[in-house]
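Got a structure for you, questions after.
One protein chain omitted, others in place.
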Amino acid sequence: MPTMNMIQALNDAHKVMMRRDEDIVVFGEDIGFFGGVFRVTEGLQKEFGKQRVFDAPISEGGIVATAVGMAAYGIKPLIEIQFADYIYPGYDQIVSEVAKMRYRTAGEWTMPMVIRTPYGGGIFGGQTHSQSPESLFTHIAGLKVVVPSTPYDAKGLLIAAVEDPDPIIFFEPKRIYNGPFEGHHDRPVTPWAKHPASEVPEGHYTVPLGKAAVVREGNELTVLAYGTMVHVALAAVNEQGIDAEVIDLRSLVPLDIETIEKSVEKTGRCLIAQEAPRTSGFAAELSALVQERCFYHLEAPVERVTGWDTPYPHAYEWAYFPGPKRMKTALEKVMAD
Amino acid sequence: MPTMNMIQALNDAHKVMMRRDEDIVVFGEDIGFFGGVFRVTEGLQKEFGKQRVFDAPISEGGIVATAVGMAAYGIKPLIEIQFADYIYPGYDQIVSEVAKMRYRTAGEWTMPMVIRTPYGGGIFGGQTHSQSPESLFTHIAGLKVVVPSTPYDAKGLLIAAVEDPDPIIFFEPKRIYNGPFEGHHDRPVTPWAKHPASEVPEGHYTVPLGKAAVVREGNELTVLAYGTMVHVALAAVNEQGIDAEVIDLRSLVPLDIETIEKSVEKTGRCLIAQEAPRTSGFAAELSALVQERCFYHLEAPVERVTGWDTPYPHAYEWAYFPGPKRMKTALEKVMAD
Amino acid sequence: MSDKDPAPLKPNRPKLALHVPEPPFRPGDKPDFSKMKVPAAGSAPRPDVSAAASETHPLTTALVRVLDEDNRAVGPWDPKLDPETLRKMLRDMVTVRVFDDRMYRSQRQGKTSFYMKCTGEEAIAVAAQNALDREDMHFPTYRQQGLLVARDYPLVDMMNQIYSNKGDKLQGRQLPIMYSDKAYGFFSISGNLGTQFPQAVGWAMAAAIKGDSRICMGWIGDGATAEGDFHSAMTFAAVYNAPVILATVNNQWAISSFSGIAGAERATFAQRAVGYGIAGLRVDGNDALAVYAAVRWASERARTNQGPTLIEFFTYRAEGHSTSDDPSGYRPTDEAKAWPLGDPIERLKAHLIQLGEWDDERHDELTKEADAKVRAAQKESEKLGILPQQGKDNIGSMFEDVYAEVPWHIAEQREQALDENR
Partner (left out) sequence: MSDKDPAPLKPNRPKLALHVPEPPFRPGDKPDFSKMKVPAAGSAPRPDVSAAASETHPLTTALVRVLDEDNRAVGPWDPKLDPETLRKMLRDMVTVRVFDDRMYRSQRQGKTSFYMKCTGEEAIAVAAQNALDREDMHFPTYRQQGLLVARDYPLVDMMNQIYSNKGDKLQGRQLPIMYSDKAYGFFSISGNLGTQFPQAVGWAMAAAIKGDSRICMGWIGDGATAEGDFHSAMTFAAVYNAPVILATVNNQWAISSFSGIAGAERATFAQRAVGYGIAGLRVDGNDALAVYAAVRWASERARTNQGPTLIEFFTYRAEGHSTSDDPSGYRPTDEAKAWPLGDPIERLKAHLIQLGEWDDERHDELTKEADAKVRAAQKESEKLGILPQQGKDNIGSMFEDVYAEVPWHIAEQREQALDENR
C-alpha cells in the first residue's frame, strides 16, 4: 500500500473522485497551474484541464457564491479557501445560502459541495494563518463539519464528503499535513511515513461521516478530540500513563454521540480538547452534551483543554497552543476530582 | 419618570449620548431621514444634522469597515445593522478587524464602537428576519456582547456600551420592542407601560456591562436567560409555581459568572434558555461553565431550552420558538431528576 | 479617554466636509422632474451583437428607448414584435398588477404576514422573460414575480406560497413571495440582498463548463448593488466570460433611501460595466419593447460565447417597499405620478392601440379576465388555508430538509416538538 502524507492523500482523493465523476469542479485561489499554496491540488489542472480546475479571483465571497450557482446547476464544486482565517468574506454565502438552500426550497435545490480549508496553528502563521473557526460552522444548521487527523482518514473522509448530498466544511489541520504532531514543538518533526495511518489504499474508499474513531481504548477517562489535538491528546495520556479512551470525532456535525456516550458511561470522566478559543468553542457543545446525557455516570466535571480567548499571537505560538503541559494539568485535574 | 417602550428608550439613549459627545456618529441603512425601519433613530438626523446621522449604502461590510476607519480616526461610530440576519456580509470586518485591532496593535488603535442590531423571532419574519446569531460573536475574543430585555436596561446598557472602550455587538430583541412577551403568542400583546421597567429616567444613567440582574429570587432552581427569553422564563416559572431564581444575563461577554455561580450553588439546579439554534449556541457555553464550576452542587443535569437546529420556518414560528410548553417540559425535567 | 490623533489642522487649508446625498424631493415638496433629461426614443444606437464591449459603453449613460411620444416603436432597438407577442406581454403585465393588488389586500386582511408589489416595474420581468428561451435560468429578487407570470406559472401556486398553506411546495418555510421553482427556471429567492447575483454567474459558469447552450440572468436592485456580492458577480463574470445577463433594476428607491445613497449621483448603474470591461446598457424599464430588445441583444451575445452584459433598467418604484413600509414618510406621495417615464402598462397598451391591434374595450376585458383568473386562483388557494391557520399541523415537516437525512440531534428535537404540540 502506498505511504502518503496528508497532502498526498488529499490530492489522491481529488484524483480518484474527479476520474469517477466529471461533474466535479475544483477552484480556489492559486489552486490551478500552481497546485495550491499547500500543494493539495497539484497536478489536477494538468490532468483534468482548465475547465474543471482553475484559479479564482481573491474573493472568498465570490468563490462560495459561484459554487452555489454551480451546485444549483447540478455540478459539484470542490473548492479551497486558502486559509480558514480567510473564510469570513464567504461567511454570508455559506450561512445564508449554502446551509439553508435545501431547507428553504424544501429539497428542490440542494448544495452538495465541499469547502476545504487549512486551519489551526503550529506553523508560526500569526493571527491570520492559525485560526480554528469550526464552531462558527457547527452552529449553522444545514452544514456538516469534518476534520481529519491522518492521511488515511483525510482521503476517506474527503471522498465521503464529495459523495455526500449535503454541503461540507472540510477543515484540514495544516500543522499535520506533513507529519503527526504530539505537541512537542521543540522535538524534531516525525514524518507521516512512521505512522500506520499513512498507509493509504489506492483508488476509492470512504471513511463514513458521522462515525468517530476510538483511537485508543481505555477505562479511566474519555478524551474527545479532533484534528491535530488527537495526536497531542494521545501522546499526553500515554506520557501520563492514564488508561484513557481517546476518541477522534472526525466529524463534528453530524456527531457520533453513541460512541461518546458509551465511552463516558464506561469511564465516568471526560476531557475535551480543541485548539480554538475556549468561549463558545465546539468543546462547549460537547461538554454540554456529555453532562446532559451522561450526568449520572460522571465522577468529575467534564474538562475542556482549549486555546485561549485571545487572537493567536505570533511569537507566543507555543504558549497559546494547547500542548502537553496544558493537557497534563487538565488530565491531573479530571483524574483527581 | 417618563414611561417608554424599548424603541423610545433606545432612541433616548442616542440623544443623551449624542448631546454629550459630539464625536458620536450614527449611520446605517434607512436610519437617517426616515429614522430606521424600527424607528430607533427617529428624529436624530433632524437634531444632529446629516454629518452625524446619515443613511448608508446597503453594504453591511462597508458600514462596519468605514466604522473601523472612523474609530481609527478617533470618533465613535454607533451603527445599525438593519437585522441581525444581515450582519454576515460585515462578519469579516467584525471578526478580523474590529475584534482584533486593540490586540494586534498592542493598544495603539482601539475600536470603541457599538453595532446595534435587532434580533430574534416572533414577528413572522421568516428565516431572514428572525435569527439569533449571538454565539457567532461570543466566540470572538475582543468583542463584547450585550442583550437588553427591558426599556430601562436598554437605555442604560446602550449608554454604557457607548461609553465603553471596547467594541460591542448590541442585540435588540425585536419581539419585545413594543411590549414584554411571555411566549403566549395567542394572547393579546401587553404594552410596556404596564411593566415597571418601562419607567425610564430622563438624562444620563448606565446599566453596567458584565453585571447580570437577578430578576426573580428563588431557591429551587436557577434559570439563565437573556433578551425575550427572560420574560418567557419568568412567566413559565410563575405558571409552574417553581421557586426559581431567574437571572437576566444582560451581557454575555463579559459574563457575570459570580452571580451565576452563587445562584447555582444555592439552588443546585440550572436551566438555560436561548432562542438560537441549540448546537453550539451560547447556552452550550453556559452549560459547560456551570458544570465546570458548580459540579459538586448540581443535583440534576444542566438543562438547555433552545430553538431548533433548523432555520426559522415562517409558518411554524410558534413551533420553533422556545415558548411556554418547551419551558414547562424542561422545568419538569430539571426539577424531577 | 479620547483616542483622537493630536495632529493640528493646517490653518490655511480648507475644511473638509462630508457630502451626504439627499433626494431632490421630500414629503411636502412638489416633485418637479422638468429638468430631467429624457433621451428621445430611437436615439440610442444599437451596436452589433458581436461588438466590442467598449462600443456599448456610451450606452451606459444613454437610455435605450423604443416607444416614442406618439406610442410608436422607433429606432434601431425596435424588436419588431408581432402583435400576438405584444398582447401576451400586455396580458402578463396586467395579470401581475392585478395579482399584486389582490395579494396586497389579502395581507391587509390579515391572511398573510407580508407582501411586496412591483407596481410600475411590470414591463421589466415580463418583457425580459419573453425575450429569453423557456430553458434559460433566472436568479431573481423579490420584485420579479413577472418572470413567473410570463412563464404561465400557476397563480394558485404563488398564492399557496404566500399563504404558507397546505399547497405551499416550500412547506411554509419561507416568507411570502420568496418563490422557488426549478422547473420554471426560477431560483429560490433569498432574503439576503445581493446573494443571488454572483450565484447567477456561477450557474452560467457551470453551463459553460458543461458545454450547455442555456444562459442565465441575474437580478438585483439599485440599493443592493452596494453589496460586495455585486462586485463578485461582475468580477467573476468578466474573468470567465460567463454567459450571463446581469440586470440591475434601478427603481430609484431602496426602502427609504434614494438611489444616490447607492452612488447614483455620480454614475449610472449601467456604467459599472465599464470598470470591468464588459458590455453595458441602460434601458427605459417602463418601455416593454426596449426591455425586450436589450435582453434579446444581451442573450444573443451570451449564447455565442461573447460574454456577460450588465443592463440597468431605469424605472420607479411606484408604491411602498412592502406591506411593512409607508413611503409617505420619506418622499412626496405624488412623486410616482410626476415621474416622466410613465406607466409601462399604459404605454404598451397605447402602442397596441396605435398599431390598430387593441382598443379600450379589449383592454377592459383583459383586465376583467385577469381579475377573474386571480380571484379564482385565490379562492382555490384559500381553500388550502391562509397563514393564521398554519403551523399547527405537520410540525414534523419542519425538521426535514435541513440535511438530506435527519441526523440524530434533529430527530430528537422533532420528537420534542411533536410532544409539545400533541
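Every chain is named by a letter (A, B and C) in the order it is written, and numbering of its residues begins at 1.
We adopt the following convention: a residue touches a chain if its C-beta (ideal position, glycine included) is under 8 Å from a C-beta of that chain, and two chains touch if they have at least 3 such contacts.
Treat the numbers as computed from the prediction; the structure is a model and nothing was measured.
Q: Looking at the full complex, which residue from A:219, A:238 or A:329 touches the chain that isn't shown here?
A: A:329
Q: Specify the residue from the set B:35, B:57 or B:156 that touches the hidden chain.
A: From the options B:35, B:57 or B:156, the contact with the absent chain belongs to B:57.
Q: For the chain not shown, which residue from C:27, C:76, C:110 or C:275 touches it across the whole complex?
A: Among C:27, C:76, C:110 or C:275, only C:275 touches the chain that is not shown.
Q: Could you list which residues of chain C touch the chain missing from the display?
A: Touch with the absent chain occurs at residues 5, 7, 9-10, 13-21, 53, 133, 135, 182, 205, 207-209, 211-215, 226-232, 235, 238-243, 260-263, 265-267, 271-278, 303-305, 307.
Q: Go through chain B and note every residue touching the omitted chain.
A: Touching the chain left out of view, chain B contributes residues 23, 25, 51-52, 56-57, 59, 61-62, 65-70, 72-75, 89, 92-93, 96-97, 101-110, 141-142, 144, 164-166, 210, 253-255, 257.
Q: Need a quick check: the contact residues on chain A for the chain that isn't drawn.
A: 23, 29-30, 32-34, 37, 50-51, 54-62, 71, 73-75, 85-86, 88-89, 109-110, 112, 124-129, 165, 278-279, 308-311, 313-320, 325-326, 329
We take it that only the chains that are shown with their structure count from here on.
Q: By mean C-alpha position, what chain is farthest away from chain B?
A: If we average the C-alpha coordinates per chain, C ends up farthest from chain B.
Q: Quick one: chain B and chain C, Cα centre-to-centre, how many Å?
A: 35
Q: Take the average of all CA coordinates in chain A, do the same for chain C, and state the distance between these two points in whole angstrom.
A: Going by mean C-alpha positions, chain A sits 41 Å from chain C.
Q: Check each residue of chain A and list the ones that touch at least two other chains.
A: 61, 89, 92, 96, 103-104, 141-142, 253
Q: Specify, in ascending order, the residues of chain C that touch 2 or more different other chains.
A: 171, 173-174, 178, 190-192, 228-229, 402, 409-410
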